[in-house]
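Omission of a single protein chain aside, the complex is shown with its protein chains in their original locations.
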Amino acid sequence: MSVSTKNPPLAATAKDDSQVRQKQMIAAHYARLARASESGEKNVYTFVPGNLTELLRSFDLLPVLPEINALQSGMRGKSAEYIALAEKLGHSEDVCTYVKCDIGMLKSGNVGPTGERLPSPDLLLLSYTGCFTFMKWFELLKQEYQCPVVMLHVPYQAEGRITDSMRAYVTAQIRQKLIPALEQVAGRKYDEDRLKECLARSAQAEEDLVWVLQSAKNRPSPIDAWFGAVYYVGPIFSAFRGTPEAVEYYRALRVEIQERLTKKLGPVTPDGMMTEEKYRLVIEGPPNWTSFREFWRMFAEEGAVAVASTYTKVGGMYDFGFRHDPERPLETMAEYCMGCYTNLDLSTRVGILTRYMQEYEADGLLVNSVKSCNSFSAGQLAMLREVESRTGRPVGFIESDLVDPRYFSASNIKNRLESFLQMIAQKRGGAA
Amino acid sequence: MTETLPALVQRATELSRDWRLSSVRAWKQRTGALAIGYLPVYVPREVFHAQGVLPVGLTGAGDDLEIIKGDAFYQSYICHLPRSTIELGLNGSLDCLDGIVFPATCDVIRNLSGVWRMQFPSKMSRYLDVPQDFDRAMGGVFYRHELEDIAREIHERGGRKLEAEALRASIRVYNENRTLVRELLTLRREAPWKLPTAELYVVLRAGLVLPVEEHSAMLRRYRDLAQADAERRPRDQARVVLTGSFCEQPPLGLIKTLERAGCYIVDDDFVPVLHWLRGDVCTEGDPLANLVTAFLEDSIDSPVRYCGDGTKGQELVQRVDESKAEGVLFCAPSFCDPALLDQPMAQAALDGRAIPWTSFKYSENTGQFHVIREQAGTFADSIKLWSEA
Amino acid sequence: MQYCVGIDLGSTTTKAIVVDEQGKVLGRGITNSRSNYDAACAVAVSEALHDARFAQIAGELEGRGIDADRRAAWVLDLERGFREQQYRAQLAHLDGALQRALREHGRERGHEAELETALATILARMAAEPRELFAAGANRKSDFFRDLAGSRYTEHAGMLTRVKSETLSFDALVGLFDKAILDVEAKVAARSDFAEHAQRAAHELLERSRELEQAIERAAAVPMEEVSSVGTGYGRARLPFPRSRIRSEILCHGLGAHVMFPGTRTVLDIGGQDTKAIQIDAAGIVTSFQMNDRCAAGCGRYLGYIADEMNLGLHELGPMACKSTRAVRINSTCTVFAGAELRERLSLGERREDILAGLHRAIILRAMSLLSRSGGVRSEFTFTGGVARNLAAVGALRKLVHENYGEMTINISPESIYTGALGAALFACREWSHRELAA
Partner (left out) sequence: MDVAGIDVGSSAVKVAVVRDTGAAGAELRLGVAERIRRRDPRKLAEELFNSTLADCGLVAGDLGYVATTGDAEELAFRTGHFYGMTTHARGAVFLDPEVRAVIDIGALHARGIRIDARAKVLGSRMTSQCASGSGQFLENICRYLGITLEAIGPLSLLATKPEKCSSICAVLAETDVINMVSRGVPTADIIKGIHESMAGRYLKLLTSLAFEGPALVTGGLASDVGLMNALREAAQAAGGRIEFRSHPRSVPAGAIGAALWGAFRARKLAMKGLALHAGGAA
């Protein structure tokens, strides 16, 4: 979800059609946001998990995703400065760095990833899904902006399923709170037919995305399903789900990956194509953005490729069959919100990881635990043990952070990663 | 009843650090009924009570227990509470509980519910999602469902069926307890030397494990004894509101340190479950609806409760005014996202009124108070020296 | 003779083990030089080779009709004498280095002449000591030159400056030593003076014997050829080896422990700056592991600071802590603040041994968490790394493992500090036999 426009990390694939397309989409989107005050277009700040992009788009509202801005700041080397500023303003060292990075960016003029100013929000849509920090985040933003906030409380799937009561609660909030607020901001009526069109396009893009992610079941995997895949999920998790551009992007991406598959090519890494796939890993947790390339390189150098990851499911779980259903527009959106990875209980998460290990024939599970995110991290160690005992395959654990460079210790991570990979090798009886 | 003040405080202190739950065990032996634990910050204990169940508030293991296995479950950047909770589960201390309820407080407690289930699959363990939408037609309906669901599960596990009359009676009992708690908090505001927080704290915490009727009796007795103690005279100390300690509870030593360093704590947010509802819950009509409404409309302000209108911090300012405090201590557990992310907003509100504040962090097993003492002492010094000058 | 070597370049000490082609241990070497990785490796290897030579000497003496006890006593005495000779040689280096340091830095401090006299006095006193220091049964603070010479030097310097002098400062004298020792460590490195020192030592033995001298000659004459090496440890990225010859510490500790105690399923290693908990299977293959994060709290270095603070040798800490009857509860284990914590507790009136016991317990408690995180203690358990040499740490560990996991076999060996090096040596050995097979 992150093509750095200034400094494309994927130099080698910069010419790929999908890559170019994504870059253009993002650039155009930010340009549109920058012009919003002149053009009179309205925008809504919201979060990635449980985002209701189709609904916003059906009102011609532009989504802004502070999380994406934060991770972009991390990739562009701005986050340290932003976090320092937020801490200076009284934020604790202990809390989620996405929030601090965003606050810091806001206080430094709200200049977005493309160097253009972001507009102030016309509405804060607090899609409160899978993370309590979201609530604090928008409470903090509410102090800065004189715009309305809508709290969309998305209940947690504690029992691993969606009950009628939960579905009714979310749909009621969408219908009775959110839609009226959007009508107010957009100055137009809710148009269900438009929404349905968007949802149909979402389903189409989702279909292609799932195909791409599942291509990793092949040997060698044509993609890296963690580092590489954060680019693939970008359009669908952020501002573009439900747009024709997203449909085209995923179509093009699928064609490209199909081609790699036919040629039996491995994934493209920061140092070019991976020639030998030595380790197939399932990865749990988000990556680190401040040293993204360095981090990726550590894996690539060892011939380790991610064949499946959970981070690429934070903006929606599609691989077990969920697709947006245009026939039940509000219910489907409610179900989508409740189905994001971080809104699932831990045993379901363990089940997913175990399935990935088996279906993708992985050699091991690696957890990257990020200091910022309790939603992911609290409980990861228990999950790790559980997956280990269910699959009998090696598990590894590394720690870093999303956008706080102080918590990325390259030598420490490298040491653990190497030990983990050597452990896999030893277990296979390969190298001694 | 001839319990003296020191004996009462001693008993409360023991109850407040009784992580082995021996009092709960004894109660179960006596009554043969169910006991169900719950994590901070708030659960409607009336429902449990009406089903004949003893609700038991869990707040980790304080500074008594060495955490070994619990650390295996949590990284260093997560607060202390979940690791001691797991440790207690693994060392058998919580065996006497027939189940645990995990209210929707934060991601850590939420995920703890999942860890718990994986670790102890046979026991009842239940996540209680509380609404962040406070409209009766939306959040209210959802919350009512949650409560009915929990009541059903408790009934299936051997608790009484939830009946309106019993629930009304339980609400009355808890209303009484809340009234006493409020009374004590008011008395402390007026004369903090009569009801030092180090005492009040343990007396309130005892309420987490005692049956509510016994706790109310203890509160009454404490009120009378403490007020009657003529030895207790005011000293030259700074009046402060302490905030941020609503979940993981600080060690008693920390509170003593603050008082010794020259602070009178005249308001705080310890053990919030006891005073989460501001007033009495209505005892007429549908009792479950009344509980739901009370939660939606009469809860205190808390970092874990959504505040959508940008008025964060106003309630804190109001508390400062009402308690005639001279400053605020932000005293939050390390790595507690809700408490720490709330602080800048609350601090801005205080700054707006030129109310001085200082902040520090603790964990339930903090053993060294050196730095905190210096900080709180300086804070008290500056209030004292400058109010005099 | 052909040998394979494994080197564990630790944060505190560097360990080397040489094995023969069957993987049998020939010798062990250790040094605490930390200033220069190449030098540290070289010293550790040469110490290991010395150790191997002593074993050869013992072998040479066999079957010559000498009583076994007598043979063993000879070799022991010889080794002691050898250390003394080494110490003397290093003292000579130190002398030179101190003079240089004085020339370079003495001037900026002034009073060069006075310092020079003081140095001469100290060195003369130190030169008179080795015999006594290395006498049988003598209680040495450490076997490392840095520590041993350092403690003697500071003591003499302390005595000289006890008489209050305006111009001669203790700090200045100690400063010179701290400078000079770096020089000594970098230079002394790998010169093999084995035969020379050994013969001289043999000459000085009370009971001189022709057989012994011949055995030394023969042993010293055996050519030693290194055929393979593997490095591991904290500093492994800087080892003077190609990447392919470097193994992770985790694997080496796992394999080393497996070879020492084949029934081992769990390994705990506490070194100077890191703690590792490792689970292995019946073949010594690692199945899971955990290491401490970027905070070095509660590692061996902590004890180092404590020992410095109390002016004790590392090996004296454990025994003192064992005298405690009631361990003080210690909360913070920031390694750097160890000294401050100790001072504070002392000033609160706590007993020294109780504080020490508490400190040891605190370290082990941290390790227990890691152990638990790696999967707990399931059956036979081995404790390795430098801290396993510490009795109080071992005691605390036994108690806690027992309390948390029940009765378990717990292995602790005096050689446990070499576990990582042993694993590395065995990897080297395997690597060589692969090569041989391929050839």
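Miscellaneous remarks
Lettered A, B and C in written order, each chain numbered from 1.
Heads up, the rule we're going with is that a residue touches a chain if its C-beta (ideal position, glycine included) is under 8 Å from a C-beta of that chain, and two chains touch if they have at least 3 such contacts.
Since we're looking at a predicted model, the values are computed, not measured.
Taking the full assembly into account, the omitted chain touches A, B, C.
Residues of subunit A in touch with the missing chain: 84, 87-88, 90, 93, 406, 409. Touching the omitted chain from subunit C are residues 11, 34-37, 39, 101, 108, 171-172, 174-182, 186, 234-235, 238, 273, 294-296, 299, 301, 305, 309, 332, 334-337, 339-340, 343-344, 347.
Where subunit B meets the chain that is not shown, the touching residues are 261, 356, 358, 368, 371, 373-375, 377-382, 385-386, 388-389.
As a convention for this text, only the chains that are shown with their structure count from here on.
Viewed as a network of touching protein chains, the structure reduces to a complete graph with every chain in contact with every other. Across the two candidate interfaces, A-C and A-B, the one carrying more C-beta contacts is A-B. Each chain gets one centre point, the mean of its Cα atoms, and the points for subunit B and subunit C are 52 Å apart. Remark: subunit A and subunit C have CA centroids separated by 49 Å (rounded to whole angstrom). With centres taken as mean Cα positions, subunit B sits 36 Å from subunit A.
Contacts with at least two other chains are made by residues 72-73 of subunit B.
The set of subunit C residues that touch two or more partner chains comprises 293, 373. Within the complex formed with subunit B, the residues of subunit C that make contact are 293, 295, 329, 331-332, 365, 368-369, 372-374, 376, 400, 404. Per the touch definition, subunit A reaches subunit B in the complex via residues 89-92, 94-96, 99, 126, 128, 131-133, 135-137, 139-140, 142-143, 149, 151, 153, 155-156, 158-159, 163, 165-166, 168-169, 172-173, 176-177, 345-347, 349-350, 369, 371, 374-375, 377-382, 386, 399. Taken in their complex, subunit B has these residues touching subunit A: 72-75, 77-78, 82, 104, 106-108, 110-115, 117-119, 126-127, 129, 131-133, 135, 137-139, 141-142, 145-146, 149, 303-304, 306-310, 312, 334-338, 340-345, 347-348, 361.
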